[in-house]
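Since the structure comes first, as structure tokens, the remarks are kept for the end.
Note that this complex is displayed minus one protein chain, with the remaining chains in position.
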Amino acid sequence: MKANAGNFFEDFFVGMQIVHATPKTVTEGDVALYTGLTGSRYALFSADRFAQDCGLESAPIDPLLAFHVIFGKTVTDISLNAVANLGYADGMFVAPVYPGDTLRSVSEVIGIKENSNGKTGVVYVRTSGVNQNDELVLTYVRWVMVKKRDLDAPAPEAVIPELPANVDAENLVAPMMDAEDWDYELAGSPHAYEDYTIGEKIDHYDAFTVEEAEHQIATRLYQNTAKVHFNQHEQAQGRFGKRLVYGGVAISMARSIAFNGLANAAQILAINAGAHANPLFAGDTVYAWSEVIDKADISQGFGALRLRLVATKNLPCTDFPYKDEDGKYLENVILDFDYWTAIPKRG
Amino acid sequence: MKANAGNFFEDFFVGMQIVHATPKTVTEGDVALYTGLTGSRYALFSADRFAQDCGLESAPIDPLLAFHVIFGKTVTDISLNAVANLGYADGMFVAPVYPGDTLRSVSEVIGIKENSNGKTGVVYVRTSGVNQNDELVLTYVRWVMVKKRDLDAPAPEAVIPELPANVDAENLVAPMMDAEDWDYELAGSPHAYEDYTIGEKIDHYDAFTVEEAEHQIATRLYQNTAKVHFNQHEQAQGRFGKRLVYGGVAISMARSIAFNGLANAAQILAINAGAHANPLFAGDTVYAWSEVIDKADISQGFGALRLRLVATKNLPCTDFPYKDEDGKYLENVILDFDYWTAIPKRG
Partner (left out) sequence: MKANAGNFFEDFFVGMQIVHATPKTVTEGDVALYTGLTGSRYALFSADRFAQDCGLESAPIDPLLAFHVIFGKTVTDISLNAVANLGYADGMFVAPVYPGDTLRSVSEVIGIKENSNGKTGVVYVRTSGVNQNDELVLTYVRWVMVKKRDLDAPAPEAVIPELPANVDAENLVAPMMDAEDWDYELAGSPHAYEDYTIGEKIDHYDAFTVEEAEHQIATRLYQNTAKVHFNQHEQAQGRFGKRLVYGGVAISMARSIAFNGLANAAQILAINAGAHANPLFAGDTVYAWSEVIDKADISQGFGALRLRLVATKNLPCTDFPYKDEDGKYLENVILDFDYWTAIPKRG
């Protein structure tokens, strides 16, 4: 068989190393498409001049674009036969990515556990994205539930990795930028690190309705090959009767919406956790709100905000919709994303 | 409140200066998307080699792309709570924009007048777009009808700016290009300045059906945040029950269609006036026709054509549809755009 139908649960083993296909040079073209598809307005990623005023050579790409490109490569090998994307942990953005950089991804299987039904199992992988100089750009862990090809295949010894509940503030890689000349007017908000308080919630007000063409173009740009996003002919017979929007599209739309209230918190430093609480479909309208979970002073110019970014579908976020009394996500909640971001200190 | 819900009528005052957020480096990526979304075929903006044969360093970006980028930044501050975009005047394209240039926008409120209903008012702003060297790229006036937040707020003293009916030909900034080696075959038309006569009308023949994904991607690329273009969940309860297409999308589609008959009139010099006569929705098909309103000799190599560009929805332009007997726009007319363009002289 020359065509690849993806790995099944029994193909994985702890310690397995996977070099993922199709390195990609990220370009100004990708940045333009990312802006057109997400509406992102963070000045640091939008304007060379703004970035240069922070001491950078030019505008780096949005860390989430790097994340999607690095993640996309892993799908063919890791999650083509996944039933569910269960979670993310310990994600660290280590080095900025500039247009012209070439990204590739490698993964290591760090845990594995067959489910009691004998039909599926959970696979934990640590994925690393590296650039053309073999420098680490991003590393994260995700775990997925994968189907078995052969139900009679024996269950492997269960290995469940120890994962931090969140990235410790001490481990964050502070932005290598000057904050002295940060232009709050051009960035779109007067609010600095000092202005945010733990527990504070922000309704981001804006919203985007997702179209099939939009999420498909985005997901293909990331060279993510998961069939559920692209094949209506097959999905018409599936559980939902329609194509699912890639969870990363929801993350990026929510982060774009979060600009309105977090305009200076452009730089993402770490991904602590993430749950795609309910499926998102074309035609749905995405709203978002944020909560400040924690704060940390990380460098002379920057502080870090730990944020919970919650996105909903077809439900404004005035009342910060989240979970019900039993701790279960409300049905309109599509995303619960826990991350660290850098924001300049007023000093 | 950290999220911005936009300014209301009583927030504006004459002389108010606004620095708009999110500067943007315009790139070859934006140009590609602009081509993909509008189908523009003007050789000057499409091919470096063609532009170099005119003495330029490379292909500048389409002036309308610059306009949309500069306009887009103003929406959050000026028109987020606008009921209607009433008009444009005195728009001048002063310097070319090249991929790599970073654009930002500043506005000054130059007029203000509360409506007699006490619920809304008209705000006049002059917006200037400048590049990374603080050089003026584009300046224009627009006026919008904006809601009051507090109906009891007192009416300000009315100030209505004097605006020219059109940009005087003497004030046009002629293209800094050679026309001697203009290649009419590659440009797509044998027709030079001398071939157009005042009063001449041109049916541009081509047409485009607009899709939701297309106008949303374009409008997000311009970082324009007006909710009416993006939020179907909210618009379903609104006046039209659906999302409105950003008027600038209509202008760009019509200008792309106008290539067929005006292929050598690539460079836009000035915007005299513009009216979005009726709303445009996804699913509508845009047609366009032009009328030569005036002509002016502006440099050794170039003349200027003052053109009326009329776009319709779902109505071919064979008969040049425009206004009814009472001077009211026909219901299929969506755009009435009055502008100056440069076109080489045969000499």
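Letters A and B mark the chains in the order given here, with residues in each chain numbered from 1 onward.
FYI, a residue touches a chain if its C-beta (ideal position, glycine included) is under 8 Å from a C-beta of that chain, and two chains touch if they have at least 3 such contacts.
Please read these numbers as outputs of a predicted model, since none were measured by experiment.
S.K.: Given that one chain is not shown, which residue among A:Glu10, A:Glu28 or A:Asp338 touches it?
M.R.: A:Glu28
S.K.: Quick one: which of B:Ser46, B:Ser79 or B:Thr219 touches the chain that's been left out?
M.R.: The missing chain is touched by B:Ser46.
S.K.: Sort through B:Val31, B:Ala226 or B:Ala296 and give me the one touching the missing partner chain.
M.R.: Of all options in B:Val31, B:Ala226 or B:Ala296, contact with the hidden chain holds for B:Val31.
S.K.: Which residue numbers on chain B touch the omitted chain?
M.R.: Residues 27-33, 35-39, 41-43, 46-50, 58-59, 185-189, 191, 195-196, 202-209, 211-214, 217, 260-263, 283, 285, 314 of chain B touch the chain that is not shown.
S.K.: If the hidden chain were put back, which residues of chain A would touch it?
M.R.: 2-5, 19, 21-25, 27-30, 32-33, 76, 99-100, 102, 104, 132, 211-214, 216-218, 220-221, 223, 225, 227, 230-234, 243
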